[in-house]
Structures are given as structure tokens and as C-alpha cells.
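Quick one: structure below, then a few questions.
With one protein chain held back, the other chains of the complex are shown just where they sit.
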Amino acid sequence: MNPRLRTVLTELRAVWMLLLVGIVLTVVSPVFLTSSNLLNVALATSVTALLASGQTFVIILGEIDLSVGAVLGFSAIITALVLRSQPTVVGLLVGLAIGAGCGLVNGLLVTRTRMPSFIATLATMSILGGLALQLSQGNPVAVTDYDFQNIGQARAAGVPVPVWLMIVVFVVSGLLLARTRFGRYVYATGDNGEAAKLSGIPVHRVKIWAFVLSGLLAALAGFIVTARLSTAEPTAGTGLELEAIAAVIIGGTSLAGGRGNLIGTIVGAFILGVVDNGMNLLNVSPFLQDVVKGGVILFAVLLDRNATAFRALFSRRRPPAPTAEPASPQDDLVRG
Amino acid sequence: MNPRLRTVLTELRAVWMLLLVGIVLTVVSPVFLTSSNLLNVALATSVTALLASGQTFVIILGEIDLSVGAVLGFSAIITALVLRSQPTVVGLLVGLAIGAGCGLVNGLLVTRTRMPSFIATLATMSILGGLALQLSQGNPVAVTDYDFQNIGQARAAGVPVPVWLMIVVFVVSGLLLARTRFGRYVYATGDNGEAAKLSGIPVHRVKIWAFVLSGLLAALAGFIVTARLSTAEPTAGTGLELEAIAAVIIGGTSLAGGRGNLIGTIVGAFILGVVDNGMNLLNVSPFLQDVVKGGVILFAVLLDRNATAFRALFSRRRPPAPTAEPASPQDDLVRG
Amino acid sequence: MRLHVNGVVKRFGDNTVLDGVDLEVGAGEVVALVGENGAGKSTLTRVISGAYRPDGGGLAIDGDPVSFRHPDDAMAHGIQVIYQEFRQNLFPNLSVAENLFVREEGRRFGKTLVAKAKMAEETTKLLSGMGMHIDPRAKVGRLRVAEQQLVEIAKAMTHRLKLLILDEPTAALDGQESEELFRQVRRLRADGVAIVYITHRLDEVFALADRVVVLRDGIVALSGRTTELEAPGLVAAMVGRTVDNLFPKQGNGREEIALSVRGLGRAGVFTGIDFDVHAGEILGLGGVLGSGRGDVLRALFGLDRVDAGTVTAAGKPALARSPAAAIRAGIAYLTPDRQAEGLCVGRPVRENLTLAALAGYTGPLGFVRRRKEKQAVAELVEQLHVRAASTEVVVSTLSGGNQQKALFGKWLLTEPTVLLLEEPTRGVDVGAKAEIYRLMNELTARGVAIVLVSSDLPELVEMSDRVLVLRQGRIAAHLHGGEVTQEAVLHHALEAAS
Partner (left out) sequence: SRPSNAASTPTATNNKSATLIMSTLNNPFFVSVKNGAQAEATRKGIKLDIQNANNSDATALNLATTAITNKPGILIVDPVGSQSGTAEVSAANQAGVPVMAFDRQPAGGNLTTFVGYDATQAGKNAADGLAKALGGKGTIVEIQGILGTNVAQDRSQGFRAEMTKYPQITTVATQSANFDRATALDVMTNILQAHPDINGVYAANDEMAMGVLAALKARNLAGTVKLVGNDGISDALAAINDGQMYATNAESAYALGEQVIDRAADVLAGKQVARNTVLQGELVTKDGVEAYAQHLISIGDAADVPAGLKS
């Protein structure tokens, strides 16, 4: 069996989780396994998936980007405003530029001022969120540009454009992370920043690029949301950052940095998407949906932390000493 | 000069920040520096301060607790429901028990299953938030219990009870952290869990207790919010976790664990409280308030990361290699 | 190439670590850099590698001055460093191949996309060339200390190598592996690489080096050809006094048995471990790295679970389930990995020293008795000659050797009856070594029983009253009195191999 595939199946327990949820839903809901519904799921997941892809790079670096939701909303508003007077392509370019710019600022804050990314991006999140409201005066900004709307509403070969975008981003960034020198730098820097520096890796530049990528993808996700609604909403991205981070972690990427992959992230995003979809199909009480979702996240991560975790949970004895596996970042947020 | 005081002034740049903001507001607003207004600030800050105090222990341990806001809302709802039929003291005990219970669950998840606390508490946040809505069916729960209301509305020696509570919590947990063996264990575990374990420190128990403390204080904060409004709101705590974490970090505590103190946290909480107060006094455009707040957070942390950070921000050369000052956890969220 | 270090000055705050150091090393030459802990050896290393910038003086290559802004610049000149805490410079979660080629810039493994298979091949070639056979896809964090050390060296060789600096490379190796390392060093020298070799082991100096440079208090105290120097002279130059007897061994063994181990076993690591340690006795555990010596200690300290066996300390059952329990039973364990397991390097020296004994400094309501603590710490620092700006500075600012002394001090405060020592003098200078040995004597004189695991054979043999030799997790030999010789230990340790 192809070793790559084997790794995915053995190491990536998130896949099992996805299958599990999928099977359950297929059994209890006739609609779930219809192509149209699955396309819905993919469509609904695309935004989270884009945000999570960028977030994966940042998190493997041992950083975090809480601002993606705000960047999404901010660049969406600006794009919409630009589109009022400018051709589609200009709007797109400006939007992407804004996203990249926000990422650049985050990257500079984290590298040059050595702020913890958690607080730096928390601050930019608040700032960009406010600016989006200020620019739009709190009002949604309508987008009438037909070509732009197609980004969210058209289909190619029966598949919605956002899904195609998700696929492209997945493949490209997947290769970037797994197969290029930049990707190796990302892992190395996240695994041991000091060593990376001493090995001559341009640690700061690597981090800055990762944040820029995260910002770019947030802007792209903003296009999708805006195009689907034909409107840019200043608050469109609120809360999406946590969704994206959850997807990344469910996918097995470690917050301690140095380990993770993009396949896991996509799977994680789909787990969340499928659960949402399922709960709606089954008309689960809206109040309980958060409960279910939280439960699924817990369960998925437990599963990823492999069976021992379960035993540990119910057994007296503490889990195997971390020494057994080197730098096991599961232990805690920080030192692993 | 008392060395302790010197440390506070030299190391704790957050104090300067607080003074700075205070002076600016005194100049531009006649009312700011009135005792009654300052009491308001203290009153409004008390909730964040309580949450941040618990969070400080968790963060020094290198963990994080995103669930405090949800715990606040959840325990508040249950307390209010209990108070309908039970005497005040029962309500208080149940509320605190719930808070401690939630903390215990977080602690067990983090220690026994070695989940990253970020994701574990993100999940419990979602679960508890949902349960609060389910229990209250989305409606606020009125509290008519007079004694309970006093927790939020009465004054002693002209000072609102919540402020007294904040002071007591600050002093007690401050001593606990800085002067007791438990506090010492918290720092050691946060700095190097393995070394702590080999020194015979019950690392898991220390972490569990920290989460329990965080949960307890969240419940206490819930009492204050509920008592001030004579109503428990299921969503009362939404977003407060980020506010609390921001306060802790502004106060100079490192997300990498092992360093920080409670004085900084309280100062951080007050910076945020004073800024809110000031923006209301000056009737700053609601849209821009998030922008200002984000800016203040950035500025405060930059200041705390000391002047070099500023230079770095504007100079070509990267900041002094972290190696130069040992274990500078500012570097990044994770490895520091 | 020829590297000149001209009057380099380096300060940390008001602590002047390097105060005008000159050093010269040329192609195909090995220069040994020795000196007390805290003399500034590693700091000098970091100046040469571009990790630190000197506050004065400078570097010159083949005559023309160079200034390195960061490690990249030094590497561009073919300068590679294997740092003292070398494990901090590996990527535990990355594969061996990725560690070796992390900086591979060329198109060697494909233009845009990296050909991992090719990378693995190259790795296997390179390692087997060094007599190493490990899976290039294995995560480095899973390798043994020695293997990691060699990976680090292999990594240096993937670059165009002109100058290699090794900072105490054998500190974590046992005799056999050291030999392997020496082979590599000699090979490189033959290939015309310039080598700076930092060590505290004089035998290595005379075995490897062409010239020696002794640092003391940030200046060059002595420099000359090894052929013209004698060990005592070197030691005197290093510590500023003559160390008459390096191993001041005393026999303090008593009648009563302090620790008794019967049939101790841990699946896959060791089995059937039986031994008694008498009060005041030093029992050595010999064996090659991986023989399970360390694991026996870890098990006795409650770090690893055992599957079989009984342990009694001072007559009472003492099979610890956790370090806390072990400490209560009067057992202390000095880990060989001070950075990862030993010290909270971000905390002050004081807090580290009292951490394991804090109960003894705790008053009512769990408050720590500050005055009592400060006093005890002051005495200890005095007794161990720990070199630190103050007891309030964070441990990470101490030199390797001083960190080791601090770690030792932490366990002294617990006043153990049984002291488990693993590599107690790793990275400690001769002077400090002698102090630690004297300390061991003091303790045994007080009736403390010591179990000693050490890869430093002379140390093991000279300091132990008896030696148990482990091989593949079993007791291969029990050496008494006259039998305790380096040859005997090696023989029994390696028998299987030979």
C-alpha cells in the first residue's frame, strides 16, 4: 500500500472521524448522501477550508492568527466599495492586496517586535473589525458586479466555483507545505526556532510569509462570502477564526508547532461542515447544536490524540510520560 | 526604594501605560478624575479582573482557558434558576460548585488526555454556551433575591461590593501566586513541566487546581454580572475570555508560561476598563471604539516588550537575537 | 582557510565574558579550546558562528577581516558549529534526512518540488559513510543521544565545510561512541578542515589536538602545542591553581544496607536487576549507552513503571510510583539532561535550588519562608562555587557547568539517603569535577548511598567502591575492589558486541 496513503489512514485519525460522522448521517438522514447535499457541504465548508489552510502554516510555525475573520470582513468591505466604481479585476486585486497587507502587518508585529502572535492578532482583529464598521458605517455594501458574483454563485462542471477554489488552494498550499523548501523551513522553524536561526534559516521572513499567506486566503474567502451573498457585510468574518483554528487542530496539527499537514486541516474543516449540515438536516434544537459541535471537537481531538487518551481519561494512571515520544506537543499549549 | 516597588515600576511598563492613559483622559475629560467615575471604572473592571486573575495562573502554567466566559454565563443561569426556589447561600454554593466543576473538567481534559488547553477549552466553551441557552431557552432569568442583588448593587464604605470582591481576590490570589509553595509550583511547571515533574511536583494536580481556580472566579464574576442586572443572561460572558486574556498579557505575563504576576494582570484589566470608560466619556464613535481598543492593546504590549521593540519596529535590523536574553518567551506563542 | 580571532570582546550587561581573546586555527589543524565553566568557550563559539556580535575586536579569514551579522554569513564561509546543547539545534519532529538537508539551497532535490526519496538516499549514503545505519525517515527526536550527536555532525558535513567547531561533543557519549567521533574528526582534519575542539576531558585534548588554547576569565591564559604541554600545567592554567588529586576517592561504605533491589524488570529495557547499596557506599553502574543503566535509575526514581521486582530503602518498601514518592523515600535522581529535565532555566537560581525540597521551607498556609530559603541557598551556592551574577538571575544565563552544579545543589537540599547520579559531571570543568567528587565523599561520609551511572570511565572506575556492568538490560558482571578497572568494565560491557 502506498506509504503516503498509509500514513494518512494510520496517523490521521481525523479521517476515521469524518467517515464515522458521515456513516451515521447517511443512516439517519435520507438526504445526506445525495450529491446535491454533499455539494452544499463542500460549498459551506469552502470558506472555513481556505481560512484553515492559511492558518495551518501559521500554526505549524508555532504561531496563531486570530485576525483572519476580521481580515475577511475588512477586505470584503473594501473590495465591495472598490467594485462600485472599478472593474472586477481591480476589485479582486485590491482585495487580495488588503489581505496580504494585513498579513504583513501581523507578520511584522510578531517578528520585529517579538509580540506573541496571539495578542498581536487579537489586537489587529479588533482594529480591522472596527475599521470595517467605520468604512461601511455599519451597513452592508451591495455588490452588483456580475462577474464578481459568479465567484460565489456560478458552477463549473456542476461544481460551485468556491469548491473549485478550495480544491486549487488545497493542492497548491499542500504542495507548498509538503514538498518545497519553504515548507521545510516552516516545519523547522516551528519545531525549533532557535535551531532554525542557527541553521541560517530566515526565520523572520518565513513567519512573515506565512502570515501574508493567511491574510491572502482570508481575502479570498471574503470574496466567496461576498459573492455568494452579493453583499459585503462588515461582520461577515466574526467567529470564523475559531472555526478555522478548530479545523486545523482537529486535523492533527499541533499548536506547539513543527507538526501537522494540510490534508488533516481539510478533513478537519469537513468534519465541522458535515456536523453543521447534519444537525440542520436532523433539525437538532438550535440551542443544543453548540453542545453537539463542542462535543464533536472534543471527540475528534481525543481520537487524534489516539486511543490511549480515552483509556487515560477513564483510568487512574496518568498517560505515558511525554519523554516516551519526543516533544509531544499535546501536553500543553506551550511547551508540549 | 523598596525593591518590590522598583521591580513593579521598572519591569511593569503596563503601569506607565495606565498612568499615560489616565493622564490623557484627565486632561481631555473633566469628569474622568472624579472619585465617582473612578469607582465606576473599578466596578466595570471588577468582572474582567476576576476572570483575568484566574487566567493568570492558567497562562503562567503555559495553558490557556477560553471557556471562562461560557462558564460565567452557565453558572450564572444555574445560580439564577436555583435562587428561584432556594435561599441565597444555596444559590451561591451551587454557582461556585458549577464553576469549580467546569474548571475541573477542563483540567482533567488537559492533564489526563493531554489535549492542548486551547482546543479543550474552546470545546467546553461551545458546550457550556449551548447548555446555558438550552437551560434558559435563550431567555434571561430574573433574580429577585435581595441579598443576592446586593452582591452587585450594595456599597460598603461608599465602595461597591464588586470592587471589594476584586480587591480581596487580588490580594488572596496575589499572595497565593507570589508567596506560597503552590505559586512556586505554578511557575516551575509553566517554565519546564518535565523538570517540575522530576522535582516531585504533582504537575497534573497543579494544573487541575489552576483550572478549578479559573472556573471558581468565573462563577464569582457571574454573580457580580447577575446581581448588578438582577438578571442572569445566558450570553452574559460572551467575549469576556478574550478581554481577560488581553488583560493578562498586557500585564506582562508570558503565554509561553513560567513568567508573569498578578499585579500586572490587574493593571492590564484597568487599562482596558479605563479606555472603555474614556471612550464613553468622550463619546467616541462606536465604530471606532474597537479600533482604539485594539491600538491600545498593541501599544501596551509593545511598551511591555520594552522600548527596544519600538526601535525594532522602525529599524532595518532585526531585534537582538533571543539567545542574548535567555528564554525570552515574547518571541512566539509557543516556544518563546 | 585560516581563521584569526583578534582581541574579541563580548559583554552581557556588565558581565564581560570575553575580554580580548586571540585565537588562530588553520586548515588541517585541530585546536583544543579548554577552560573552566564560564570561561567563555561557548560564547566565543557563538561569536565565531555569527550568533553573537562581538562588542570589540573582530575576525579575519585568510588575512582579510570579516564581520558576521548572523549564522548565514559564517556558513557562507564554510564555518559550521556543533553547539554545546546540541540537541537544542536539532529538529526533533523532522526526519533525519530533513535535519541534514534543512538548509539545502541548491536544486539538488528538484527545482520547485523536493524529491524526498532522493533526499533519503543521499542521507543513507552520507551516514553509512560515517558508519551510521539509521532510517533517514526516522524522527530525530526518537534517536538516542549519541545518534543525535552524530546526525548533528553529519549535518555539518552536508555543507561546504572549512571550519568545524565542536563544543563538548563527547559530553553525552560513552567511550565507544567517542572513539567513533574521534575517527570522524581525524578524517575531517585529513580532508583539510580546520577544527576547534572544546572539551573538559584532557585525555581527548592530548589524543586529538595539535594545539591547545586555555581560556580563563575571558582571556587566553595559555596557548601552545600539545606536544610541548603536560596535563598538570594545563589544569593549573585552567583553574588558576594546581589540582593535585582529581579523584580524591574515600571508602566510606558502612554495614547497613541503604537500598536493596531485587529482580527489578521493565519489559524490553532491563530484567533481573539485583543489588544492594550500603550506606556511604558508591555503587557504579557500567555499560554502553542503551544498556539500560539510565532506565534502572529512572525506574528507581518512579519515572518509569517496572513490571517486576521489589525495592527497599532503609528496610522499608520503596518501589516509587512517582518522583514525589521517591523523594519522600529519601531517593534523589540527578538527570543527565539538565536542560530538558533538570532545571527550570527561565526561573531564578534560588527557586531552582529549593524546588525539590520546598516542603522544608514552607510555613503555615503554605507560605514559603523567604529568609530561611535565601539563607540555605546562599550557603549552597557558596559550598558548590556556583558562578552566577546572583541567586536571583535566571538559570539560563549560567554556563553549562554552573547549571550542572546548580542541578546537583537542588538534590543536596532534599537531604537524600540514596542519591542516584547519572552523568553527574557532564560538561563540568576539572576544577568543578574535583569539587563534585569531594562533595560525593562528604555525602558518603555522612552515610548517603550513591548509585553512579557514568559514561566517563575513569570517573566510574575511580569513584565507585563496586561496579555492576549492564549489558542489554541484564547484569553482565559484578566487579569488586581490584577487579574494578576500565578494561574490565569495557570488556563486560562490550562482550556481546565483540
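What to note about this one:
Each chain carries a letter (A, B and C) given by its place in the written order, and its residues are counted from 1.
FYI, contacts are C-beta pairs under 8 Å (C-beta built on N, C-alpha and C of every residue); 3 or more make two chains touch, one makes a residue touch a chain.
No experiment lies behind these values; they were computed from the predicted model shown.
Looking at B:Gly22, B:Gly62, B:Pro140 or B:Gly294, the residue that reaches the missing chain in the full complex is B:Pro140. The chain that is not drawn here is touched, among residues B:Arg13, B:Arg114 or B:Arg228, by B:Arg228.
When the whole complex is considered, the residue among A:Met17, A:Leu133 or A:Val161 that touches the unshown chain is A:Leu133.
Not every partner is drawn; the one left out touches chain A at residues 31, 34, 36-37, 40, 43-44, 47, 133, 136, 138-140, 142, 225, 228-231, 233-236, 238-239, 276-277, 280-281, 283, 286-287, 289. On the side of chain B, touch with the chain left out of the figure occurs at residues 29, 31-32, 34, 36-37, 40, 43-44, 133, 137-140, 142, 153, 225, 228-231, 233-236, 276-277, 280-283, 286-287, 289.
Just so it is clear, only the chains that are shown with their structure count from here on.
Mean C-alpha positions place chain B and chain C at a centre distance of 42 Å. Annotation for chain A: residues touching 2 or more other chains are 192, 194, 197, 321, 323. In chain C, the positions touching at least two other chains are 51, 70, 303, 341. Partner chain C is touched in their complex by these residues of chain B: 175, 179-182, 184-185, 187-188, 191-192, 194-202, 258-259, 321, 323-324, 326-327, 329. Here chain C touches chain B in the complex through residues 12, 46, 51-52, 70, 301, 303, 322-324, 326-328, 333, 335, 340-347, 351, 355-356, 358-359, 362, 365-368, 394, 396-397, 410, going by the rule given at the top. Residues 49, 51, 70-72, 75, 81, 83, 88-94, 98, 102-105, 112-114, 116, 139-142, 303-304, 341 of chain C touch chain A in their complex.
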